Every structure is written in C-alpha cells, then in structure tokens.
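Please find one structure pasted underneath; my questions will follow.
With one protein chain removed, the remaining protein chains of the complex are shown where they sit.
And then chain A:
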C-alpha cells in the first residue's frame, strides 16, 4: 500500500471542485441541489443535497469509469491489496450476486456453505447456477453454524470436479472463519475460482491481529461491506478482484443489474472511508479489539451469559475467530437471543445487530467508546437480574438445520406452485425462502424439503418475536410449494 497516495480522495476532491464551479443545473436530480425540496434539505442538510448530483464529465460515471472514479477504485484496490476494486452502490448484496454471476452461468455448479446470506441463493435463482452445499459444522454448546471443514470442501470438490467456484463466508455473521487459505489452494488446483463473502470482514484488511483477508490468501473475488464496519454510508460496498479475473467482464456483469444513477453520497463515503481505513485502520481496530475484549470479559463475569471468543478455534470448522464480533450466547439465562435483543431496545434504549434463537450479536466499530460499551454490559446484566428464567428445557438449542435439497433454487422458484398454510406444508418442496431477518440466513431456500423440524423452528422463532421474511405472503402464514417436481 502506497501511504502517500492513500491520502488522496479523488471523488471527494472532484465534488469539492464541482461545488466551487457553481454550475447551474439543468439536469437531474430534479431537486436542483435541494432548492426544489426544502423539507428534505432541512432534514438532511444543505451540504448533503448539494452533492447529490448526476454523473457528468468532471465527476466521472460509475458504469464506465475513466477519471475520478477510476482513480478512487485504483486507490481502493491498493488499500485492500486487490488487482482491482469496484465501488458498489447496491449494497454487498449486489457485490455477492455479481461474484456468483461472474463465476457461473446457468447450470454451472458452485460449492458453498448452506449458511450463506440470502443474497447468494438469490443469485442462484437469477442466474440458474446449481448449489453444492457443504454443511457447516455446528458448535453444540452455543448452537451456531460454523465454517466449512477442509475435508468436507475437498470431498465436494472431488465429487463435483466440474464445479466452477467455491464460495466462503469470511467470516460468518458470528465471526467464524473457515480455513480459507487451504481451501483457496485446493480450489485453484482443481481449476475453481474462490469467492469470499466478506460482508462482515472489512476490518480484516487493516489489522494483523484479525483473521486473514481473502485477497491476502489469494482468493479470486471478495465482497466487502464497507458500510458495516468500515464507516461508509449504508448500501455502499466494494467488490474486489484478484488473479486472472477479467476486470472488463466483471464490470459488464455488474452493469447488468446496477443503477445507472449511482449516488455520489455513497461513492464519496466509500472514498473517504477507504482513506480513513488506509491511514488509521490499524489503530482504529486495535481500539475496537480492546473494547470488545473488555466487553467479553465483563459479560462473562455476569454469569449465565457466554460471550464466546477465540477459545472456539479448532483448526478446522473454526479455523479463526473475528474478535471484534461481540456474540453472546443467552440460552443459559433462560432467554432466547431475540428476547434479549427486544428487551435491550424496548427497555434500555440499545439497538444491537440481531438476536436469534440462542444468541445476540452487537457490532462494535470505529464509532464506539467505552461508555457505550459499559451501558450495553450493564443493561445485559440487568436483563439477567430482572428477566432470567430458570427452566430452559423447552428452549430450542440450535440455529441451523441441514437441508434436503430436491431441486435447484431457480427451478423451484419458477416451478408450477401452489400456496398452502405453512403448518400443512410438511413433506412438500418449498418454492420460496423463509428466514429470520436479521441475520438473513435462510431457514428454507427454494428447492428444499419442508420437514417437521423446520416447521417447529419457524414456529418457535415466530413465537419468540423474530422478524420472519421471504415468502410471498407477508404474514408468513402461507408458503408456496412446488406442485410439479
């Protein structure tokens, strides 16, 4: 990384110059630097509205970057150690989908863990690629799905030598990393691409005390959620490419679905955050690591709760652990994760990232301080004192159920189907998704068999207050099942 170059922020600089030019806008957006929408300007601030502008020569164009966006992308690539970086404005969802559509055409196989984010399986519905799922390991104690074991990936590769790519979560939502370097080497020996979903791993690129990043171990593509832990605006993201992946082809694929009116608010936020991470990332994440370690120790002192950490590492399905993830197992306190999540918000004014069946996850980042951490810890401690339940026998103890895949996601999604009450769907093949959001990891994906175990899980999650999504029926009472296999 060239530190001197990293001090630049070409998009920010171009926008500042553009403001100086005092151009009279007779182009879109129609709010004309906010003058046409006073209420919005009042709410968001004039500074924000004056740079909500359209692509033009001095500001470049994300669909075909030749000047300042090109420079910003080159700087991002340099900061992340990639061959090239694409600024993304459709969230990491669009980055994940682009990776898959670059690697696979209709009918091509892709090896992936089943606990991927729904954006990955959505991509399969769109492009018609066929998933070869590797079941993630499960930690019995805390019930969470882990990474893929090296041997399982090897088996999938040997059984499916025609597969085009292997996809890896680096890390999972809970901070679990698979043996990415070994998997990458193995996949490359068999001529397969390695795609990393690094939605939760932006910070890996800027601190040596964190797990290895995808680019550093030679993976071919990675989707990096700058907005999650990197400080940029919501919906902004990066797609990194490496090795022999064609920059031009990736751009074509991105342009199939990406907006032609990319927001300069999002792009400048990527530019500024990249600069900040490149220049100060090490100290920022040193500080985050210190804060989370403190929180983990304090929470574990309360008793009952288990804030897990590096002790989970087993060299395989937990090859490494991202210590910046503050995940807490809540089942022994007699509360579902989602219940603690709701209590924190409703009673203590604290919003955390998610709560599921047995765990909660709090995101700690560049924007936090110890006072806020202590507020979180004290609130968690009070929740135990005031709400803990003795009897935990009726509580579900796992977050993941191995699916039986009957059809490809695309075939199932477009198959002849009928809507039936979800309770009566046992044994049928689902044509759609069911998931808790967050975290957005499907309980059921299109093409999978609906089992009693899955129905019990859905019922339990609903009962505890999880927000379920995915089905055509917004109330999640009915589900579309495939009528013609």
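Quick notes
As a convention for this text, contacts are C-beta pairs under 8 Å (C-beta built on N, C-alpha and C of every residue); 3 or more make two chains touch, one makes a residue touch a chain; residues count from 1.
Definition applied: contacts and distances are computed from a predicted model.
The unshown chain of the complex is recorded in UniProt as "Polyamine aminopropyltransferase", chosen from "Cytochrome c oxidase subunit 4", "Membrane protein", "Polyamine aminopropyltransferase" or "Carbohydrate ABC transporter permease".
Of the listed residues A:234, A:378 or A:418, the one in contact with the hidden chain in the full complex is A:378.
Panel shows chain A; residues 298, 301, 347-349, 370-371, 374-375, 377-379, 381-382, 385-386 of it touch the chain omitted from the view.
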